[in-house]
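Provided herewith is a single structure, encoded as C-alpha cells, for subsequent inquiry.
Every protein chain except one is present and positioned as in the full complex.
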Amino acid sequence: MTDIKQDNILETRDVKLWYGQKEALHGINLNFPKKGITALIGPSGSGKSTYLRALNRMHDLEDNVTVTGTFDFNGTDIYAPTTDTVDLRKQIGMVFQQPNPFPFSIYENVAFGLKLAGIKDKAVLDEAVEKSLKQSSVWEEVKDDLHKSALGLSGGQQQRVSLARVLATSPDLLLLDEPTSALDPVSSHNIEETLLNLRDDYAMIIVTHSMSQASRISDRTAFFLSGDLIEVDATKHIFLNPQRQETQDYVSGRFG
Amino acid sequence: MANNIDLKPVSEFITENAPERFILDMNSDKHEIAISTKDLQVYYGDNLALSEGDLSFERYKITSLVGASGSGKSTFLRSLNRMNDSVATVNGNIMYRGVDINTKAIDVYEMRRHIGMVFQRPNPFAKSIYNNITFALTQRGHYKKQELDEIVETSLKQAALWDQVKDELNKSALALSGGQAQRLVIARALALKPDILLLDEPSSALDPISSAQVEDTLLELKNQYTIIIVTHNMQQAARISDYTAFFHMGKVIEYDLTRKIFTRPKVALTNDYISGNFG
Partner (left out) sequence: MRRLFDEELADLDNSFTEMGMLVSQTIQKSVQSFVDHDREGAKAILENDHQINEREAAIEKKTFEMIALYQPVTTDLREIVTILKAVSVLERMGDQARNIANSTIRVKGTKHIASVEQSLGAMGEQVATMVSTVMEYYIKNDALGAEAIADENQSLSKRAAQVRFDSVEGMKEDAELVDSAADYLVIAGYLKRIGDYTTDIAEWIVYKRTGKIIELNPGYNYFI
C-alpha cells in the first residue's frame, strides 16, 4: 500500500509495544487518509486494540508499557515529550466498547470537553451541543430531554451521546474501540449509519470483531495477527481477493 | 427427492397480503417435541413484556431466537427454566415431558438439571477447572472420585475443551481465554446431564475465533441435546440453527425453518429485520 504523504492524517512507522518484557506489537507500518473509515480486524490478542490505544496514548495510563516508533499526526509527533495528552485527545477522540456517559445531564456530557477547555459562553456551548448531537444522529431523540440524566438513555443512545461528546471538541481523527459490540443489532445499525454519515468529514479508525460490520462500513481494512499487520487494503479487496492466506482464512471464518 | 422446481401456477404463491404472523405448526407426529409453551405471558410489574409466546421446540435441533433488544426473546428464554420467577410474573404453561413445569409444585432446582442455561458472559467460578464442573454435583449428591473424574472428562470432551485443558484440570478456570471459559461453562451445564440447553447470547462477548469454537461445539452437541439459543448475530443464527423464531415487541412474529426465514420469510417485519433494514 503506497500512501501519498499529503493525503494522510496519520502515519505510523515501525510501531512496537511491550507489556513489560513481552513484545505485543512487532513493528507496525500503517497510514491513515484524511477522510474515511479504516477497520482494524483480527482475533483477540492480535494487537489491533493495543495499536488503536497507542494512537492517542491511552497506554500512558498503564504501568510497564513501552511504545516505540514514529507517530506522525498532521506533522506533529504524538509521543513528543512536549505533546499535551489532553490536547491530543481532543484532536484524536476515542469511543469505547461500553457506552460511558458521565452521571450528569445529556447537555453536560456533550459540553464537558468544551467547558474543560475554558469555554463558558452559553450560546457557543448550546450551538456545539446541538451540532454534535445532530452529527451523532441522536438530536431528534433527546432534544427535549437535554437536561435529563444521560444514564436514563438506552445503550444505543448512550453510545451516540458518547460519540457526540467526542465530536464536540472537533477532533480530526476518531478512534472507535468495538463501539457496537455491547449493543443490539438495531442500535448497532444506528451507530453504523451515523459513522457512514461522518465518513466524508472525518478520519475514523474502528476496531471491530464483526467481520460483517467491517465489510459493511469501512473503506479500508487492516488485518492484524499475533502483533503483526498482515495485510491492509481497500475493504472490497480484503473481502473478495485478499493477498495473504492468513487474511483469507480469517475473513472467511476458517480458524481451524 | 424433494421438488426443487415448483410446478404450480405462479399466482398460487404470490401473496399480495403478506401475513402479519407465521408460526410453524410443529406437527408432533412428524417432530418430536422437547419443550413447548402455551399462552405464555410475562409481566414485569404491570408491564406486559411477552405475550402470545406459543412455541414448540423440536428435539435434537438448534433453535435460534432473534429480535431487537426488548423484543422479548431473552425474557422468553429465561422463562423456559424459570429464571424469571424472582423478577417477573409468568403465566401460561411450559410443557416438558408431558408436565407443566410452570407450576408451584415443580422443584425448580431439579428441573434446571434437565433444562440448563449458559449466559452471555462466561462466568466460571473462581475454582479449578475440575471443581467448576463437579461443584453442582457434589453440592447435591454423593459421587465417588472415579465417577466425578469420568463426568469431568465426558463433559469437557462434549464441550470440545478436553484436549486443551486435560493436563491442567487443577488450574484456575479464571486463567482460561474467553472462548475456553465459555466452553467450560457449557461443560459445567452438561455435567448435570441436561436434556435441553438454553444459551443467552453465548458468544456475543467473544471474538470471532472463540465464537466459532462455541458454534462448532453446539453443532456437535445437537446429536444429544435440544438447544435453544438467543443471538444478536444473524449470521450465527443462519449458520447453526435449524429453526429461527423472530421476536418483535413482545410477540413471536415468525417461526419457521432457518433456511426459509433467511431466504423467503413470510412476514414483512421479519424480512426487514433479517436483512438489517431497521429504518
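For reference, chains read A and B in written order, and residue numbers begin at 1 within each chain.
Criterion: contacts are C-beta pairs under 8 Å (C-beta built on N, C-alpha and C of every residue); 3 or more make two chains touch, one makes a residue touch a chain.
These numbers were taken from a predicted model, which means no experiment stands behind them.
**Q** Take the complete complex as the reference. Which residues in chain B touch the chain that isn't displayed?
**A** 4-7, 9-11, 13-14, 234-235, 238, 262-265, 271, 274-279
**Q** Contacts of chain A with the missing chain: which residues?
**A** Per the touch rule, chain A residues meeting the hidden chain are 189, 193, 196, 212, 215-217, 235-236, 239-240.
Here, only the chains that are shown with their structure count from here on.
**Q** Using CA atom averages as chain centres, what separation in Å is found between chain A and chain B?
**A** 34
**Q** Please give the residue numbers of chain A that touch chain B in the complex, ascending.
**A** That would be residues 43-44, 154-155, 181, 184-187, 189-190, 209, 211-212, 250, 253, 255 of chain A.
**Q** Any idea which chain B residues touch chain A in the complex?
**A** Touching chain A: residues 68-69, 177-178, 204-205, 207-210, 212-213, 232, 234-235, 273, 276, 278 of chain B.
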